[in-house]
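This structure is in structure tokens; I'll ask about it shortly.
Heads up, one of the protein chains got dropped from this complex, but the rest are sitting where they should.
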Amino acid sequence: MTNEELKTTITELIATAAFDETGEWLNVVVDPKEWLTLALQLQNHHSLYFDYLFCVTCIDWKTHLTMAYHLSSTSYRHNIVIKINLDREAPEVETVSHLWQTANFNEREAYEMFGVHFINHPDLRLLILPDGWEGRNPMRKDFEDPVNMIRL
Amino acid sequence: MVEEIGTTTEGDLIINVGPQHPATHGVLHLVITLNGETVKKVEPHLGYIHRSIEKMCESLTYRQFIYVTSRMDYLSSHINNHGCALCVEKGLQIEVPARAQVIRVIMDELTRIASHELWWGAMAMDIGAFTPFFHAFRERESINDIMEETCGARLTMNYMVPGGVMIDIHPNFQKKVKDFIAFYRTKMNESDELLTGNIIFQNRMKGVGLLSKEDAISFGCTGPTARGSGLNCDIRKLYPYEIYNSVTFEEVLETSGDSLARYMVRLREIKQSINIIEQLIDNIPEGDFQAKTKAVLKLPKGEFYSRVETARGEFGVYIVSEGGTTPYRIKFRSPGFANLSALDHMARGSKLGDLVAMMGTLDLVIPDIDR
Partner (left out) sequence: MFEVYDLSFMWSLSNITQTINSWLNQTFSPTWALIFEMVIVGICVISLFAILGLVLVLMERKVSAWMQIRLGPNRVGPKGMLQSFADTLKLLVKEGLTPNGADKFLFNLAPFIAMIVAMLLMAPIAFARDFKMWDMNIGVLYVTAVSSISVISILMAGWASNNKYSLMGAMRSGAQIVSYELSAGLAILSIVVLTGSLNLNDIIQSQANGWWIFKGHIPVLISFVIFIIAVTAETNRAPFDLAEAESELTAGFHTEYSGMKFALFFLAEYVNVFIVCAIGATLFLGGWMPFHIGNWQGFNHIMDYIPSSIWFFGKTFFLIFLIMWFRWTFPRLRIDQLLNLEWKYLLPISMFNIILVTAMAILGWHF
């Protein structure tokens, strides 16, 4: 499916979705509240069938956080990027680890590195950071570690 | 077994495999819940070699950050560098000269052979056969010698730069590669004789660590791990980069999804890589090995994603640029991270010895997982 077709199909599913076509793939910006319903339909819709979540990223824009989900379909081979803007102070979004099992680890990584809270995640614990790590999220832009960080 | 697999009850044996353990090939830490010899749950604890490469890259320029990526999947450092170089080239719309493209592909395939060879030896060691390790290293050494001559390094090559390759190939390169292939062809059946045909080995691998195609997709598995389950996921075929669409090779697929399938995929992939190198080694076009680029690279504002097929699977580079000389945010989609997440699913209900064999067939490289 081309980007245009994807756009029309997704508009039918979620009326409030905003689009950005500057990149290689179609970017869809959705509200965190609508993410779970969209995710369900993206995975199961007969002409979309996005079954392969290949990249989960969080970006700290200093004013807000953005979760980026890179999705692909193994049957149709089309790609899409879903973006969800989150409040930087209390970032909360529904988990999709029950839809794409790879999200389990990736969301745990985003949780510890950016402090994004994934609602209903089955196992939201620290994955990479050592036990007992508290508070500060190392990948945020305002994180400072005077000992280990080297500024060039 | 009466109680449900996956839950911990009183009387279960919980053992820590790693971070210092011969089976983990690095500093991976697995907390394994056992009932006797049967694995009930595997819980990976990561981060023992986490260097936050993504954060480091935010303060490195587009020329510098490629060197750091060699340290992620150190067994396919060429291909990591390649992915990063591709992403920067995509952002700057640099046309890579034909000569550089061919050299890059040859280097990638040599790296793939070296990586698979090392995996073969290490996996044999996991199931208790020590001799294959040395046989594998003999072949890998010859590749390392070729790399050393051209790139100046044996492990972290840093040979790919935005716009091409750093220096031209060594005058001996073509001859040495051809010699290696001739030598390798005589030794290729040794692996089958030594290990693959062994009845103990076959029994250890067959029907163990099953991963269905659906689960492979859901867990985001790529590379030989997913191809063992019958999933077409070779980036070289699906989204051809460089000159992969002009060489003929086969995407190796097995359908049974067990440890033996993953093993066979990797062994057959080596042969495909040799085919690719043979097609290209005599046809390296003359010309520049590097495109003319500015001294300071500045990617335009926007997002760029490139993916390449490493020896372990799909390696993705996601650059978010604000228009400066350094990336604003960079994300490496590492194949090992996704492959590892399927381990728990595969291992439940199997024996402890099989868990080790499964980890071997997943070909985990810990710096690649932790980043």
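By letter and in written order, the chains are A and B; residue numbering begins at 1 in each of them.
Just so it is clear, a residue touches a chain if its C-beta (ideal position, glycine included) is under 8 Å from a C-beta of that chain, and two chains touch if they have at least 3 such contacts.
As the structure is a prediction and not an experimental result, all values here were calculated from the model.
J.: Looking at the whole complex, which visible chains does the left-out chain touch?
T.: Touched by the chain not displayed, across the whole complex: B.
J.: Check each of B:Ala129, B:Ala153 or B:Ile181 against the chain that is not shown and name the one that touches it.
T.: Of the candidates B:Ala129, B:Ala153 or B:Ile181, B:Ala129 is in touch with the missing chain.
J.: Please identify which residue in B:Leu118, B:Met147, B:Leu195 or B:Leu343 touches the non-displayed chain.
T.: B:Leu195
J.: Applying the definition given at the start, please give the residues of chain B touching the unseen chain.
T.: Against the missing chain, chain B presents residues 13, 15, 21-23, 37, 124-131, 133-135, 138, 194-195, 198, 200-201, 203-204, 351-354, 356.
Please note the rule applied: only the chains that are shown with their structure count from here on.
J.: Indicate the whole-number Å distance between the mean C-alpha point of chain A and the mean C-alpha point of chain B.
T.: Once rounded, the distance between the two centres reads 25 Å.
J.: Report the residues of chain B in contact with chain A in the complex, numbered from low to high.
T.: Contact set of chain B toward chain A: 44-47, 50, 52, 54-55, 59-60, 90, 215, 217-220, 222, 231-233, 238, 302-305, 307, 314, 316, 318, 320, 328-329, 331, 333, 337-338, 340-342, 345, 370.
J.: Which of the residues in chain A come into contact with chain B in the complex?
T.: 22-25, 27, 51-55, 57, 59-60, 68, 70, 74, 77, 81, 100-102, 104-106, 127-130, 138-139, 151-152
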